[in-house]
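Rather than the whole complex, this shows some of its chains in their spots.
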Amino acid sequence: MMALIEELFPVCRSITGNGLRHTLNIIQRYVPLVIHEVPSGTDVLDWTVPLEWNIRDAYIARGDDGARVVDFRNTNLHVVQYSQPVDAVMSLAELRPHLHTLPDHPDWIPYRTSYYAENWGFCLAHRDLLSLRDEPYHVLIDSDLAPGHLSYGELLIPGQTDRTVLFSCHICHPSLANDNLSGIAVATMLARHVQCMPHRYSYRFLFIPGTIGSLAWLARHENAIGCISHGLVLSCLGDAGEITYKQSRRGNAEIDRIVTHVLRHDRPSYQIRPFTPYGYDERQYCSPGFNLPVGRLTRTPNGEYPEYHSSADDLSLIRPEGLAHSLSVLKQIVDVIEGDAVFRSRNPKGEPQLGRRGLYGTIGGQRVVPADQMAILWVLNLADGAHSLLDMAERSGLSFAAIHRAAKALIDTGLLDSVSDEGE
Amino acid sequence: MMALIEELFPVCRSITGNGLRHTLNIIQRYVPLVIHEVPSGTDVLDWTVPLEWNIRDAYIARGDDGARVVDFRNTNLHVVQYSQPVDAVMSLAELRPHLHTLPDHPDWIPYRTSYYAENWGFCLAHRDLLSLRDEPYHVLIDSDLAPGHLSYGELLIPGQTDRTVLFSCHICHPSLANDNLSGIAVATMLARHVQCMPHRYSYRFLFIPGTIGSLAWLARHENAIGCISHGLVLSCLGDAGEITYKQSRRGNAEIDRIVTHVLRHDRPSYQIRPFTPYGYDERQYCSPGFNLPVGRLTRTPNGEYPEYHSSADDLSLIRPEGLAHSLSVLKQIVDVIEGDAVFRSRNPKGEPQLGRRGLYGTIGGQRVVPADQMAILWVLNLADGAHSLLDMAERSGLSFAAIHRAAKALIDTGLLDSVSDEGE
């Protein structure tokens, strides 16, 4: 995952343009993404796909010697995204309203955008701003805004049913590592994992520009949305913080229960938060007209680590073990999604005699009952056709994995009937 | 409010009689009360309107020199309310069972009543009781109990619908300030406020003698009770304590949620208590046959401040800022009652594009979202025709006022449809 992140880091991405396409092409080397192109001007719900933005160069140069004091070639964060082309000489006073800095972090360059309002600007370290003398500057932004396309990538992995699990990550941020690239890397590797495992559900992985990308996808798939049984937005999955899960708008969706259960049994420290209508693309998936069962998995959430949306969100912020742990949690979530089902005991009246089936110790009177035997007793007690395995795991306090193993042992000895092999 | 309380303080009120009428006449100078008179002997539910009680003078005088040792002219608390006429000379031993004191507060005179059992008595400071010598006393109570009327005042302020908000306060206590007069003063000023504001609901303000007054009103309005959507009993609203809200018997009535919400956003310190079948007229409004959505707002509740029902509940106990804060809380409650409504977003699928409507900042990437923008996002997200503005305020943690402002901004830009203009 680190290799993918490192390769993607320097690319100048935005919500449209060639950097975005290049990003998708790199991901395609790992998983067989389909790349979709939506023309500028297309209406998507209440929005319109904007003009395509591409940029070749940009700088602020001293008027006297032409030395670049701000240079796009150093980092693409220097330019406000969607800046219109500029080629002018102006005083510092004229230039000043177009300069963005972070006074509290004078060495960091902020990340700023102006997708839907005509504007242009530069982002720079506050320390560098203070060192600018009052003299004429040559300001150049060699960009163009022209009819083109919005690009996004989609990977559909069909399952036994068209009931679908959605994973969505945004791919529109330029040289930002945790916010953007960590989500892309984890989603890519999760997709490879799902491709290799037996699965009942269909899976859709979306690699999309934030907001306008999810809106475009939703607008084009309104009829397929009813198939989405569970979903997660993935971002900020590589830092050193613990996992934070943000619930779906429903709050009690199956995905909310599943993630909570997995986190509770994974590590002592994690956070579960209620839905709020701000953040990443869960804002769109959970808008009232869709209200999809889509939560969001991050480590430290957007806006809550100091480096957020600045040049300090670079490769040094990413911990390989953070990425690996995030992927491990997602695999466990997929295991519960795939493994959950409802059973009915064939011997609901009294306990079945487990001893003669080899599922119970033969010498009685012991003080403590082994955990795997407790799991078997719980499954038998709750296998009434009304409790799913996840219900049993929650009620017993045992892990889903332990309950799942017990259910398999009971199926093998013919003590359980499947009520549904679809988990719902 | 202080002027009204000071004017009302010396009047000898009881559950019937001329002091009660005089009290209503004074309130009439502030708001156009209608005064109703219910004849003695009228059956009201399980009770009967008692004889009217009036008193002119009362004392205990030493037999030898005629000096008054207890004198009604000093404070009307000296006589047990509804005392029958007495004119007799008796020993201290004969007199003693008719004397009421507060041994734990030897300087205070208690307030005692005997409305529904024939009796007479005097209340006095325990210190004065101890100083009485064993000698003959001339005991006089110049009262009469005769067929007359129960008086109460009612102010109906019609609204756009006959759905009604009820405010009820008792007016039967004689020279007691917090328990009685503070509620009257706050209710009077709240009524003036409601008269001057646009309002959908109808409002009924009741100024009634405790228990028998609310019973009489309920008996005479059984058919109108279904119109009562929200109600509050008001009392003890002038002391230095924090606000205490006592829930309606239902516990989850709209008024319970409204008051809880207002208090949570008003000051850090307040109390919410469940209903109990003791206290003021909420006992009657919340009896099982009516079960009205009527809670009770006080500062320190009845019986929980030491001066309660004694001569120490005098004007010095009243804090003008306590009265003002109580009135402010009630105005906020009325604002929520009036402002709550259900809306449906016209763009429920995905977020509507707020930027082009001037409701969203144009430079993206900022770390923190302003509070008024969060309110707009919350309203849009929950405007699904199933959530009221109060629901949104509760779920978002924002104040009703902030949510209400956001809803107005969204209505102004045509993004919301009203589902109901009646708030229920």
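We call the chains A and B, going by the order they appear; numbering starts again at 1 in every chain.
In this text, a contact is a pair of C-beta atoms (placed from the backbone, for glycine too) under 8 Å apart; a residue touches a chain by one contact, two chains touch by 3 or more.
Just so it is clear, the model here is predicted, and its values are computed rather than measured.
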### Query
Since every chain here shares one sequence and 2 of them are in place, how many copies does the full complex have in this file?
3
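In the analysis below, only the chains that are shown with their structure count from here on.
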### Task
Could you please state the distance in Å, as a whole number, between where the Cα atoms of subunit A are centred and where those of subunit B are centred?
54
### Sites on subunit B touched by subunit A in the complex
345, 347-353, 355-356, 362-369, 374, 377-378, 380-384, 395-396
### Query
Hey, which residues of subunit A end up touching subunit B in the complex?
44-47, 80-81, 100, 110-117, 119, 121, 211, 214-215, 218-219, 222, 249, 274, 276-278, 283-284, 286-291, 303, 308-309
